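Shown here: the complex without one of its protein chains, the others still in place.
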Amino acid sequence: MRHLILGSGIAGLQAARAIRSAQPEAAITMLGREPDPLYARPMISHLLEGSVQPSQLELGLPPEVRLISQDEAVAVDAADKTVATQQGRKLAYDRLLIATGADPRGIGAQNTDLENIHFMRTKVQVRDMLEALPGSRRALVLGGGLVGFKAAYGFLRQGLEVTMLIRSEYPLSQQVDPITGGLVRAKLQENGLDVLVGRDVARFEEDGSGRVRGAELTDGTVLDCDVAVVGKGVLPVTGFLQGSGVDVDLGVLVDEEMRTSARDVFAAGDVAEHFDLARDERWVNAIWPEAADQGRIAGLNMTGVPARYPGSLSRNTIRIFDLDLTTCGLVNPPADSGYEILREEDPGRGTYRRLVFLGDRLVGAACVNRIEHAGVLRSLIGSRTPVPCPREDLLRESVHPGGLFPFSR
Amino acid sequence: MDQKRFSQRTITEDGRLMLAKSERDGVETVWDRLEAQQPHCGYCELGLSCRNCSMGPCRIDPFGEGPQQGVCGADSDIIVARNLGRMIASGAASHSDHGRDLVEVLEAVADGSAPGYTIADEAKLRRVAAEYGVEAEGREAGAVARDLARAMQEDYGTRLSRLGLLSRAPEPRRALWDRLGITPRGIDRETSEMMHRTHMGVDNDWQNLLLQALRNALSDGWGGSMIATEVSDILFGTPQPVASRVNLGVLKEDQVNIAVHGHNPIVSETIMRACRDEALLRKARDRGASGINLVGLCCTGNELLMRHGVPMAGNHLMTELALVTGAMEMMLVDYQCIMPSLGQVASCYHTQMISTSDKAKFPGMEHQEFHSDNAADLAQRLVERAVDNFGRRNPDKVSIPSQPVDLVGGFSVESVLQALGGSLDPLLEALKSGKIRGAAGVVGCNNPKIRHDLGHTALTSRLIENDVLVLDTGCAAVANAKHGLEQAEAAERAGPGLKEVCSSLGIPPVLHFGSCVDNVRILVLAAELAKALGQDISALPLAGAAPEWYSEKAVSIGAYCVASGIDTVLGPTPPVTGSMNVTGLLTGGLEDLLGARFAVEPDPEEAAKWMLSRIEGKRKGLGLDGR
Partner (left out) sequence: MRQVVVRPERCVGCMQCMAACAAAHSQSGALAAAIREYPLPGPRVHVGSGRYGEGFPNRCRHCDPAPCMTACLPGAIYRDGNWDTVLIDPSRCINCASCAMACPFGVIRYHRDPWVSPGRAVAVKCDNCLHRRAKGLIPACAEVCKSGALTFQEPDRAMKRRTDEISRRTSGYVDQERSGEEAPGFMLLRQLKKRSGQLAESGRGPR
């Protein structure tokens, strides 16, 4: 049996591990764009902070996996069971996994090709950012989402002055409610971050040697900067699937065994579009732990070991300075749509908890500090079962798992 | 936190409002700490842990698989009985030591070394002296007081075979105590012997231990507590019906607010006099306050309310919340039930916290020791400082919730007799005719494990609806007063018979009988009723309840009530269920011995049913009509 895995992220790696554990003799080939060995992508922000060494990111491949790096698929022929690559390779497979991940979204500003304007998606990009640091004093971060946010935190930790431009009223508006966003913003500002709301970059300015030296904003303001990061979200990498017979919506559509519409073709990770357990609809949750799970499930099914994927949940754990934040599921539901919210803020202890319910189910949770039981809430959201205790109990810092899992070992 | 959770903590409006404010102000309260303590240790809740010696500490596995004996060999029955005995010893010691302090003041008054104090009720002095066999006829009050004080001090010692005031108990009860070997011989002696017997290797017969525990409790009820009440009356006056008001609404925004908290009237009485001092009132007006407003908390508040109508700010669980009003210039504490958290709560506001007793110091409080020779002066100086502190109040932090509720307090055996025209006959007639089915004592503390004031008020409401006259004391009395049950108008909430009797006498259906040592007033009244009927107390249609008890003192009270023949139902569970033998004896077997027993029932509605059925049963036993 020949397994071909497109992509060398965590979904591909977990698939390779699952395949290898079930089929010690199968041939596994992995095709990756990046020059580096496999690494834990979310840790690149720690690399920027300077809290880890590059080697700490490295992930080991299971035995006997052929890794082709610095190449990527340009076309899939599902009938012929072959994949054509940019470097002109033609790879045949019995089972194919599409785990090509996602690419950062671009922006409409002028002069984005100047030196020291970065996306933060790969180890190489962060290495470039780190190289730009020694001469830099001021950083500009576009976007108040997770990436923007982690970039800002990294720069602050590296001692730069950081300005963050966000379009919505508060950072992480896609992930959290205004109160949580306000707490995060206050924590960042307390540590030197400047946040500008409702503005965007119109054009970057050059310093004369091809490097960025400032940005003119949509309101005409001009800001100095020595380095800039664009964090405006990601989009699944699906372009090469045109005409392949693999159905694509925003991401590659998959069923609960991670099968695509094409025979013997599977998809997993940030490229895959499955079902969101909290939103109750098809959704791409481009996050690492779901990618890992999907990869493992896909890998097992590729070998014929049946495994089901229940669906995904958006979630994040963020630690900035002394503030911990976890979010999971649907924290910001549309107003007047039947969702009920419970919250509790304890300024004395610096804690905040917000719970979102739909009917008798918990569908979203955000916790600020005292996050040790966030996983219990996540598991409750993921279970899609009625909350087995009075709702108010879930506001307590320490959720009593005994009531939730009465007969667990 | 949402309103629902505040209202799960207390039924009171002022409590809910202050809980919300405490959260806004970042003040931690007793309820938060209860939550933080969860789960409580089951061994301790069951009474199955023993720290009495250093071969241990030990615990017994309630499931029977683990250890069933401590290192010494004590089983669950012995360990539970020993622990209960020590609780009662502590409770009896607390009441009795409180009584001793009063006896010492009485002696100092006699010696002329207590300038702030006098004999307020000389007639009572002479009456009690006669009971002690002290010659009173034709002698000066001071000389009588000196002899009485010394006679009472003998009660504390070991030179007697029985306590002096036991003569108040009906003869059959005294004979029963003698038969059981539980006649208390000396107040300190019984506590001391209880501690001795629970030492490793002394008394290891759980029934024998429990008998001593009962004797120890009786040394409190018919000894230390009774002395405390009687001497308080002699020194400060025997209560007469008096109007007052209750809840945090008694605090005044435009006045200097001073609270006294604790149990002993020795300090609070002198503070009260200083608060009425003209020079200090002038000074208060100079500072922009329209007066000095003294309010009470807990039982020292009850003492002042009973004798002078001083308004009552709240009971045990309201003590932290009284500070959260932000309107308290000073709080003076003596001892018992004073949460060591108070200093910390006060530090969020401008309140000055003063501890006054050499035996009770607290973190975050300034210590100003009161003695009978300096009390008057010191009280004056401290009230002056409270007046000075008025200017430091932060108006932004002030919130005084709700309107106060009216009540009538000041019922005592003497004042009840007076209201009845000098004899118990009208009351006995009402009992016999069935207009009043019986009487119940609703007493005891608050406990955050029970929704604040629910136990007291729900139980009391149900009892009066069923024509049971309620006598209440301590935190229970404050709860019922806040609920409007201690007004004459509350007769409307009583059953038809009780309503008729109360209306004709102009009294409430719930009579505020004072502080927690004043439970002995109920004992004395019960004894008088029994004597009038030629019966033992256990034959009477009486019952007791401590629906929200928390303290070791309450355990002693419950035990002396049952040992005196009054059925008693407890709200929170005492730490005895680790031994079904002990539990069975307390809630069943005791009836054969004492004619009364304990029950445990957290739901006041169910507790009321139990009390009513016991009362009706006793009526039948007396040949009266039963329902």
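Each chain carries a letter (A and B) given by its place in the written order, and its residues are counted from 1.
The rule is short, and it goes like this: a residue touches a chain if its C-beta (ideal position, glycine included) is under 8 Å from a C-beta of that chain, and two chains touch if they have at least 3 such contacts.
All figures in this text were calculated on a predicted structure; none of them were measured in a lab.
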| item | value |
| --- | --- |
| Touching residue (missing chain; options B:302, B:461 or B:551) | B:461 |
| Chain not shown: contacting residue from A:19, A:43 or A:286 | A:43 |
| Touching residue (missing chain; options A:93, A:204 or A:288) | A:288 |
| Hidden partner chain, residues of chain A it touches | 14, 40, 42-43, 46, 51-52, 56-57, 59-60, 288-289, 292-293, 296, 315-317, 319, 324, 326, 328, 371-376, 378-379, 389-390, 393, 398-403, 405-409 |
| Interface with the undisplayed chain - residues on chain B | 4, 7-9, 11, 38-46, 59, 61-67, 449-451, 453-454, 457-458, 461, 483, 571-573, 577-580, 583, 600, 602-604 |
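We take it that only the chains that are shown with their structure count from here on.
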| item | value |
| --- | --- |
| Chain A and chain B, separation of their C-alpha mean positions in angstrom | 63 |
| Residue numbers on chain A that touch chain B, as the complex places them | 344, 346-348, 392 |
| Residues of chain B that touch chain A when the two form their complex | 1-2, 4-5, 23, 26, 28 |
